[in-house]
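Yeah, one chain of the complex is gone here, protein chain that is, but the others are all in their spots.
For clarity, chains are labelled A and B in written order, and residue numbers in each chain start from 1.
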Amino acid sequence: MINYIRSLGRWGLGSFERLGRAHIFLVAMLAGVPGLFLRFSLVIQQLFSIGVLSVMLILISGLFVGMVLGLQGYNTLVDFGAEESLGVMVSLSLVRELGPVVSALLFAGRAGSALTAEIGLMKSTEQLSGMEMMAVDPIKRIIAPRFLAGIISMPLLAAIFSAVGVLGGFLVGHGLLGVDDGAFWSQMQAKTDLFEDIFNGVIKSVVFGLVVTWIALFEGYDAMPTSEGVGRATTRTVVHSAFAILGLDFVLTALMFGD
Amino acid sequence: MPLIKIRDLHFNRGDRVIFDGVNIDIQRGKVTAIMGPSGTGKTTLLKLIGGQLRPDKGTIEVDGQDVHKLSHSELYELRKRMGMLFQSGALLTDIDVFDNVAFPLREHTNLPESMIRDLVLMKLQAVGLRNARRLSPNELSGGMARRVALARAVALEPMMIMYDEPFTGQDPISMGTLVNLIHRINDAMKLTSIVVSHDVAETAEIADYIYLMSGGKIIEHGSPVQLKDSGSQWVQQFMQGLPDGPVPFHYAGPDFAEDLLNPEDNA
Partner (left out) sequence: MMQSKSTEITVGMFVAAGIAALFVLAMKVSNLGDLTEEKGYQVTAEFGNVGGLKVRSAVTMAGVRVGRVADISLDPKTFDAKVTLNMYPQFNNIPIDTSASIYTAGLLGEQYIGLVAGAEDESLKNGDVITLTQPALVLEQVIGQFLYSKAEGSD
């Protein structure tokens, strides 16, 4: 029992220590960001491997999520004779929730895990250490560009997801189920607010991008420098990102839409 | 005045004492070797000198500056004048050999690309790998990687270089060239070199002064000749590579027989 309490205490202290390190790491990353504007090519490189390489996944997933929404939404709405509202349902679900959340989850799986593995491997092969000894700060040179690229990529990916999703919903709703296209668009436009819905959705995805990239980079940087350590860190990135995304989504939704 | 002055250095990893009151002087322009059995903390010592680790007690002065009292930017300024050759090479794996050697030049200077090219080719020529410049690091053998790392370490023409096990993994021929190279670089560039190694013969050949380390303490120091004539059993065992003697081959802990009799592993 005493042992149990003691190990619990040690675990608690360890968690606080990690949390502290993570925040020190965040501050160091943020401090490295302004310098990047002088060397934006570093960020472009990362926009490619973080953003561009995730586009295909986002496009395909977005299209299918939109199509499923169209199908499910129609089946529900038609019972109330409100199938004209399909457009609203699709657009609001995507813009407010599914776009930011699902694309962030996919982003964590696709780009976040890759980031953790990359940084963890650089650490375990002493590349980060070697860079430090060459008087190149790895946080500024390696970490910060990835961080900024993650924050920039996420809202763009989420927007692509939502746009493609709306298209998917339209294809199913109008093409397959015969919902009037005029009603689909006009209802959607009437009820989707630029600030209330779209702008808030963008804010959500910026927050998710920041948090996921932060988790991924920290896990890599803090990983035990062994292959097992890097493997575990990669898993943790995906799991912690998922928790963070869903938890933050609740908080942000309550703040934004709960009046 | 020595370039590096280590005084009363204490350092622990958890409960394990790595250094227990170490004093070392590294003279300018000389090759100083630090030798000791595997796991005594030679790599750790280099990381302490480079400011990547912080001692629990004691000071390390490099060129008159206390490494662990410097600010972040002062430390980075100092590191520009320190070269370090990692045990593993520590090459950046996403760029090729040429870009690896060019990396510190591109990061720290505004030289035009044509001049960087000339400098890089010169350094690669010196380590015999000029024609391997378009290979990626994972296409190199361990020994080749070490040589590329050496070319990179001298790219900025530092005042000192720390070599972590430069000889392991080299075939006899490149071992010979490497010994030569370290000597040449040291004399030509008026460098100060610190060589960490357990290859007795090669190290004795290039070192001007040797520190022997074990159990967190300096056991003996002196010129290679002095050490060869040392009366200490320990020194004789290490210098001649005898398997048995005062240096324990085993990591400290309970006796083997005791361990066999005790099925519970309570480590």
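Note that contacts are C-beta pairs under 8 Å (C-beta built on N, C-alpha and C of every residue); 3 or more make two chains touch, one makes a residue touch a chain.
On a predicted model such as this, the values are computed, not experimentally measured, just so you know.
S.K.: So one chain is hidden, and I want to know which residue out of A:Gly73, A:Pro155 or A:Gly173 touches that hidden chain in the complete assembly.
M.R.: From the options A:Gly73, A:Pro155 or A:Gly173, the contact with the absent chain belongs to A:Pro155.
S.K.: Write down which of A:Val172, A:Met188, A:Val207 or A:Val230 is the residue touching the left-out chain.
M.R.: A:Met188
S.K.: Considering the entire assembly, which residues of subunit A contact the chain that has been omitted?
M.R.: 41-42, 44-45, 47-48, 51-52, 55, 80-82, 84-85, 91, 95, 152-153, 155-157, 159-160, 162-164, 166, 185, 188-194, 197-198, 202
One rule holds for everything that comes next: only the chains that are shown with their structure count from here on.
S.K.: Hey, how far is the Cα centre of subunit A from the one of subunit B, in Å?
M.R.: Once rounded, the distance between the two centres reads 43 Å.
S.K.: What part of subunit A is in contact with subunit B in the complex they form?
M.R.: Residues 121-122, 125-127, 129-137, 141 of subunit A touch subunit B in their complex.
S.K.: Help me check something: in the complex, which residues belonging to subunit B touch subunit A?
M.R.: 47, 50, 52, 76-77, 79-80, 82-84, 86-88, 90-93, 103-104, 107-108, 149, 152, 156
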